[in-house]
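Apart from one protein chain that is not included, each protein chain of the complex appears where it belongs.
Every chain is named by a letter (A and B) in the order it is written, and numbering of its residues begins at 1.
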Amino acid sequence: MKSTDSSGAVLSANSRLRMAYRVFKGAFFFGRKGLIIWDSWEMWVMQIVITPIAQIGFFAFLSIYLNYPSSVTQYIVIGNAIQSMSFSAVFAVANITSQDKWQGTLPSTMVTPANRVALFIGRAWFQVLLSALIAAAGLVYAAGLFGVSFASADFAGVAVVVLLTSVAMISFGLLISAVGLYMRTALIVANIFLFVTLLLSGVNFPVSALPGWLQPVSWTIPLTYGTEAIRMAIAGSSLSALLPVLGEEALDGLIVMAIGYFLFTGFESLSRKTGRFEEY
Amino acid sequence: MGSLDDLTPGKRTEGLLGHKGQVIKACVVLTAKLFFADPQWIIPSIIAPFIFTLVAFFLFGGQAASGSFLLYLVLGSGLMGMWGTTIYGSSNSIGFDRWNGTMEATLAAPIPLSWIALGRVLFNTFEGVINALFILAIGLVWFQVGFSLVSPGLFLLASVSTFLSLSAFGLLMCTVILLSRKGGFITNSMEIPVYIATGTMFPVSILPLAALPFAFLLAPTWGIEAIRLSALPGYVGLVTNYWTDMAILAVETVAYLALAFVLFKRVEAYAKRNGTLEEY
Partner (left out) sequence: MSTPRPDPNHAVEVRGLTREYTTRSFFGGVTKVTKALDGIDFTVTKGELFGLIGPNGAGKTTTIKILTTLLTQTAGEAYILGLDVRKDLYEIRRRIGIVFGGERGLYNRVSALDNLHYFSDLYGVDPTVARSRIPELLKAVGLADRADERVEKYSRGMKQRLHIAKALIHDPELLFLDEPTIGLDPGGARDIRNMIRDMKKQGKTILLTTHYMFEAEELCQRVAVISKGKIVALDTPAELKKGVRDIAVIELRTYGATADYVDRLKQLPNVVRVVAELDSEVQTIRVQTPLGADLLSQVVSALPPDAKIIDRTIKEPTLEDAYLRLVEE
């Protein structure tokens, strides 16, 4: 990923745009190739088949053991089905920054004067599709293996919820990448975050069951809106009925992305000062 | 710079078992030092089980109020944590040397690889004990679990036996991972399924019939049964007899060990044929 006009010359808006596009294009392909965790078919099987089924199964069996009515079990199954995208959305995106560090490509990426948003969106597109695919697979297992009924579901609504949640969760992944730029590795933070969503995002029980002081934290995570919206869509709410919660999710996603961007640029100048790009 | 004159002449540790014991001890110590040198250890050992416990606590809801249920939950989370560190730790126990660049130095040692791995796996399983104790502490302090055991002596025996069976399983995993070259896939795919199949959070009797053979072949399933029988008043288990569970646990653990040592011979033969275990 080389930018040819990195000289200090003042660039016209047009050439800035062209440069951003070039960076985006480079990053676009990097996004597909750069993730070593996806380089073998076993990893696909693991992420799309084994892990979602196992995770849904674990919590579903637990609710069966606790003699909960099937409505509760279904609640849990749907929550975990959509949560299973978190690995690809958050962990894998955070992993990009770590890999840049490992491969020593981070400084060369950072000095490109082009638009960093373009760079990261370019890298994240693949994760958006993948996360949506994993969540969709999770819903298929929910229906096929765990008896969740989609009889009254609004499929357009389901599709919109899944895609929007993927995009919004990736913005969370980018936020964590930004933190990872300054810390030794983003992976620790990302890993902790994965577990935290199980607790805070209405995956296994409603947010209202959490202590009151913890509930506002839940609503900073886009997934929390996603779990609510997906249950509504499966129960038959139309797209227009979903709009309020989807609007909140989109807003949350944008705020998270904005924070991520500012952290990113802030940490970048901090990193330049302290020379921490390649530390580890 | 000093000179190499006047060094104390080398002398071998006497007796064959003396050397083996020395290797196991050295590997436990080194693994412990490496473990504490890397801050990532808090994820599988503290954070993940802590959050799982919290999720389970909320899921148990009102039922958690009754004392033995809470103890059940804490025991289950602790066992899950031990399982997690066994699975991840054992795959790393020799695999670590691959990316650390010490594989040749390890293979060149005058001792079969299985003894080196055994020492490392023992510590990896012990990490799980640290983590189980941590969860117990959360249970005692935060949730005020009454820690009154049916039979403390039998509980201790069952816990130590389960610890050993997890180590034996970890050793077996280590060979499978070295031979298959798909470490990441195997460990990530196994984690939640073994939580389910060994009945960490709910008895295996609620699983579909098809899953039971796997459950019965996993030695820790029997260890967990024995632990519950010796800890929880009125617990109705699978075979409902502590000593039957312990006998099956012992037989399966020995079988794991025997199989692991046979497979280690194959690992070493592979390494000698190719001059390395490094080619992934």
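Here is the rule we go by: a residue touches a chain if its C-beta (ideal position, glycine included) is under 8 Å from a C-beta of that chain, and two chains touch if they have at least 3 such contacts.
In this text the structure is predicted, and so the values were computed from the model without any measurement.
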Give me the visible chains that the unshown chain touches, in label order. B
Those residues of subunit B which, in the complete complex, touch the missing chain: 1-14, 18-19, 22-23, 25-27, 29-30, 33-34, 37-38, 100-102, 104-105, 107-112, 116, 271-276
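Here is the rule we go by: only the chains that are shown with their structure count from here on.
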Rounded to the nearest Å, the gap between Cα centres of subunit A and subunit B is 32
Report the residues of subunit A in contact with subunit B in the complex, numbered from low to high. 37, 40, 42-43, 45-46, 50-51, 54-55, 57-59, 61-66, 76, 184-185, 187-188, 191-192, 195-196, 198-199, 204-205, 209-210
Complex contacts: residues of subunit B adjacent to subunit A: 39-40, 42-43, 47-48, 51-52, 54-56, 58-61, 63, 182, 184-185, 188-189, 191-193, 195-196, 201-203, 206-207
